[in-house]
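Omission of a single protein chain aside, the complex is shown with its protein chains in their original locations.
Right after this comes chain A.
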């Protein structure tokens, strides 16, 4: 038996690809073992199913993302600021790079005074903590505290404004990369599961649906619930389809017009919520008196996030869509409500800061922003985002303490019919995940103005993890309708991406268009925040400038990008290509051998039932590159029975 001939380079490539694959699998094993909260999430999956588990996996992903973002911010912006503020460098200067703004005539813009009065009552500290004013305002918490320090010490220079801007930009790109990687992984699993053989759907499910390795009452019940729900949903969809197909023309027209009417009703409710938020924001900015007014936007937003989906659910009962369409519609409406109401809030803030976009009228004339209300508008925006985050957190905890735990006590101890019909809490995965997406979008929108917001969010999410876990095990019953997690996971990452886009619009607008405040922050002496980058660029030496120009130009970056992208693809693909090319070249060199008949060769080792000519005697050709990858053979256990 002759071993197929491989070139030395070919065998080296094969060896490399095998070693790489082994290394990748080992690394995945190690990482999986080190993963945060692995045992808890595994336990949750066993008790409550894949849908609930996907919520906790999503939460863990966000915790790690926020923690890494905070480390990024801390190491490049916060810690250098602390160091430069406390230690004075010999030969350092805190001169701005290029004073590009004429400061005469702008006295009205320089009235920022965040320091509180000397004598304060002790509870104002608590109020300040809740609203981000007072002692919190002029601290590392908010944008206004950072200076435009440019430190030039012996051989070392650090430009805080540049660092601030670049860190913020990199933070967004990093989050984008993480989300895309995770959602691609989700979509791979999605594609694998979508090899549905439609013709024998029901019989396949019934005959092969049970897993005989399941042990324990809970796991069995969970699986049985899964199967029951899947059957019920599929059968109902089929019934609805049949019914829809059997309607007369007038009935169809009537149904569709009724549905359009209901859609308009839902749209009206959502738009009404938006107007409410816009009005509340405007009102709260004008007169900042009392904690309640300050929190008015958050209160209105949270109320609408509760009330409007509930009303939409009631309306959806009359729409008579199939269950899957109903769920998708409810999710879409909830997503639109949450994200667009946040956008409306940001828009109303923007309107007030820039006087409806027209910076040369009314209150915005001297400073290009509304300096009467906002001496330091970046800090104010940061404060609003901080208030939204805090309020969201407080409401979540309040719901747990005031609604879910008492509900369980009442259901367990009171045996009247109404109470038993309402029953224990069910853990609703979609609304919980949307709440997480909303919270994360707020943090992204506010990160430029409040650098400590990611770490606050990390702590908030960690506390929410333990609280939700507690309420899940204590108060919730296993869902009767289990959630199909595979396709929805991808959808939630998509929604997260939309939130990131929204926040990046805020970022781009603030960086490139709105004039920074004159009296606070690291950009106080530039026309826009972005101008720091070109200014610094011009202050580099000429050769560095030309090198950076070339690196950024198309002639260089596009080939580099394509090369690195293709390198990262599956190494097997490359090896396969190499094999095929080598095989073709060998064919050209050696004369064609007459094909051996099957009858002469009986005892050939059959790999999984496929004849492998690589082991035929006296053939020097390597025609089957698949000989080296046995996992590409089909499963030998299944063979098709001919009738």
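Simple rule for what comes next: a contact is a pair of C-beta atoms (placed from the backbone, for glycine too) under 8 Å apart; a residue touches a chain by one contact, two chains touch by 3 or more; residues count from 1.
One rule holds for everything that comes next: contacts and distances are computed from a predicted model.
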| item | value |
| --- | --- |
| Chain not displayed: protein name in its UniProt record ("Synaptic plasticity regulator PANTS", "RING-type domain-containing protein", "Cell cycle control protein" or "EF-hand domain-containing protein") | "EF-hand domain-containing protein" |
| Chain not shown: contacting residue from A:29, A:113, A:238 or A:372 | A:238 |
| Among A:204, A:286, A:332 or A:422, residue touching the chain not depicted | A:204 |
| Touching the absent chain when the full complex is considered, from A:220, A:251 or A:557 | A:220 |
| Hidden partner chain, touching residue among A:5, A:129 or A:228 | A:228 |
| Positions on chain A where the hidden chain makes contact | 197, 199-204, 206-217, 219-221, 224-225, 227-228, 231-232, 235, 238-239, 635, 637-641, 643 |
